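The complex appears here without one of its protein chains, the remainder shown in place.
Let's look at chain A:
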């Protein structure tokens, strides 16, 4: 039974799903949606996902959007064990906590900063948005002060989600984590444990980074 994933490689949330699918060991059928070309607005895609976002999973007719929900579903349904998304209520609460932190604070503050610059023609840096993003990075750096992984003591989908976000930030502004050494260490730690990290995540992050750096260069 084919599992289709509508995605675009430069999108961080899409890459979190790619990393999760690989770690879970499930085969997904990749379907590229070029957002720049408006392919997400095609009627065929709107039928599947009226919210026209990527990533969008179609598991033989069962459609899931929201990258972190997709990651959770893949582990829940196809995982050989629950390591990546522990079933124990307390362990799971810690993973959920960090998934929502990524969604609502970490990646969100970054998106607030880059979307106007990359896609809405903003011609200056918004200092207050940059500050909020710095705060978010600082929080994450603090969380990592006394633990090796985002949630608990081993790799989970929280790390996969957060590393997709973090690597994208780093591609956008290289050395952004120079002030956040715990994040840097955590990135290296996770990379070494994630299969096909370069192809599944770094390539897409670099594509995003190139586009972002071009946009930044125009306004600086």
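Note that a residue touches a chain if its C-beta (ideal position, glycine included) is under 8 Å from a C-beta of that chain, and two chains touch if they have at least 3 such contacts; residues count from 1.
Convention: contacts and distances are computed from a predicted model.
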item	value
Record-based protein name (UniProt) of the chain missing from this complex, from "Histidine-containing phosphotransfer protein", "glutathione transferase", "Actin-related protein 2/3 complex subunit 5" or "Dihydroxyacetone phosphate acyltransferase"	"glutathione transferase"
Contact with the hidden chain (one of A:46, A:203 or A:219)	A:203
In chain A, positions touching the absent partner	9-10, 32, 34, 36-37, 199, 203-204, 206-208, 210-211, 214
